[in-house]
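Every protein chain of the complex appears in place save one, which is left out.
We just call them A, B and C in the order they show up, numbering each chain from 1.
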């Protein structure tokens, strides 16, 4: 963790209520995709946790962060109005992140809605490590879809689902996965799942596949760095803090 | 009163801890010099009341306000850091202001410290009305003096005193007035006093002269427009609210 | 189209927005700013038997997201209110008003209630048993269920008007006090009054306000107010006027979900004289955003 200032390079809308913000600052403490930052927002008391989509590291530990967030409340509303050059205080490199080493050859990467952004960083790392990636990205409708092209550019086989069927496969991510499973062979040769999304999606995925995996959870947080016990959850390995011991839990430990 | 936005044109230091801010906006509701504005400052709950130094009226009720303020707390500290182009919400034209018509020919205008700025507007109006003005401006030391030249440019006979004698006449405003009184004749032909400054100065002045006059008072305010009764005072004419029925009281009604 | 209408007992209000006592004077000065008939109604400056100048100044202290006031019930006395203030109000306001009264003894409450209850302009008598700014004053009546019941019953006996009792948050158990008022015959409750607070001036190293402590209000106290309205709503059957730090249309909705039938806006009037107008105008948009068609339907919806 580092408490440090970032400068906004760009902040633009990329889907319905969804924004992509790029910021420059120190990225030296990040160790894994799936970690998050906690952002201080003028006029609001608690920082806002946002998962990291991508890190472009530069010299001396500096780099550019990409954050993708949906406007869901006062904090993200204020963020959406921020302009280039604005300085923000961030706590960086929070949480454990995904362990890409657990995947040997072929990864099933699943993202739902605002759970998609961290899966971009995971996909990038997996592909850098020479692994095959199939990315299943679920959204509500065509207007909500983002980053399909970016996943493809990384070299991932990318499948998009929408709940209303207005784009890609109609249904949930699990419907797309079922199709792959039916197809079998190379379409379903995964040795590890990486997932982030709303809890109902994670639970459906958990029940839909036998593949081991890592699931990233959301909880309302106080501090974001393990001090307040605001985001505790029970796991088979004991009580954990989503912000510090998570947000990523391995499938084996999850208690629904 | 009007609740309206102003844009800062300039904001610069003009003496020790003292700043001059010029802002453009609607000045249509102002009726008299000595009125004040109440400024909303981001991150602080209560507005900050600042007396108006000068108004340059332009077309359609628009104009430029000059405010002079001393950094004494969080609000004025934040103000001092504000830059050109910043938009501020003001309540304008608060308080009664000075009644220049009560002066027939020759006015004694007295300002002490941050009580000097509203006296500039008073002096300007009196001179526009063809009256003779002698301005006595009191400060602590040479580094605190401001606006001497501006008063002179208006055509006022301008006398500066400093408590430590580092500039002008050594002593308080009442010492300068005593000298004029001793000289007599044209140097002391006043038919009305206009005064603003710290309460001890006002009280000394009240006791030092027999001339009728108008005194502008300060009090910690809640709203600034008469709603909260936070700044009440007793007068011989009944209870008054400094912010709405004042800040200017006539000498005859003052109870010390 | 959404409906802002609500009810306090039989009294239907066009909307739930009511400027709180002590932040709106006797209304007519705000009428210079906008047509105050757009308000649900308003609660006028706390009135006592005798005229009062109130406490020494300074009476105001700044806080983070709020302020402390120690006005001390400055008012011209109930006779002058009826003879001078209400006639001025009558020229600009055509709804009934809430008459906020305080006292230093049961006799004074009774005196005020009886007098003010004779005015046709008064819709509700709001009995303030919770002013934190007067020594040996109203506050002591608001900190025990027994005395709250006793004052309520005494006031009810002398007026036919609807009687609301205004409760203090500076208590261990506001539910007990609320039940005391209900037992005494109250028609409704107003809560919360200000919290007792203090600020110290680091330069002088003494309390900022002359009376040392005062009533703390503003957005800072909103979560305490929501909690208390929620608790009281569960415990009594009376309609509640919720207040305490309300400063936006969203706050109004939250307060009504907690259990308020109408909402008073206090400190916010002092930093934005158009606060109540702005909130009323913002309510339809906020209601649409949260899928609310009819404000009256959401009262107590969080339970």
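Here is the rule we go by: a residue touches a chain if its C-beta (ideal position, glycine included) is under 8 Å from a C-beta of that chain, and two chains touch if they have at least 3 such contacts.
A quick note: this is a predicted structure, and the numbers were derived from the prediction, not measured.
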{"item": "Chains in view touching the one left out", "value": "A, C"}
{"item": "Candidates A:44, A:57 or A:87 - the one touching the absent chain", "value": "A:44"}
{"item": "Contacting the left-out chain in the complete assembly, out of C:18, C:167 or C:226", "value": "C:226"}
{"item": "Where the unshown chain meets subunit A, residue by residue", "value": "1, 3, 40, 44-47, 74, 91, 219-223, 225-234, 239, 244"}
{"item": "Residues of subunit C in contact with the chain not shown", "value": "61, 63-66, 68, 143, 170-173, 195-200, 202-203, 205-207, 212-213, 216, 219-224, 226-227, 230, 245, 250, 253-254, 257-258, 290, 298, 301-302"}
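In the analysis below, only the chains that are shown with their structure count from here on.
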{"item": "Central chain (by mean CA position)", "value": "C"}
{"item": "Longest centre-to-centre distance from subunit B, chain (CA-based)", "value": "A"}
{"item": "For subunit B paired with subunit C, centre-to-centre distance based on mean C-alpha positions, whole Å", "value": "36"}
{"item": "Chain centre separation (subunit A, subunit B; CA means) in Å", "value": "59"}
{"item": "Separation of mean Cα positions, subunit C and subunit A [Å, integer]", "value": "47"}
{"item": "Of all residues in subunit B, the ones touching two or more other chains", "value": "none"}
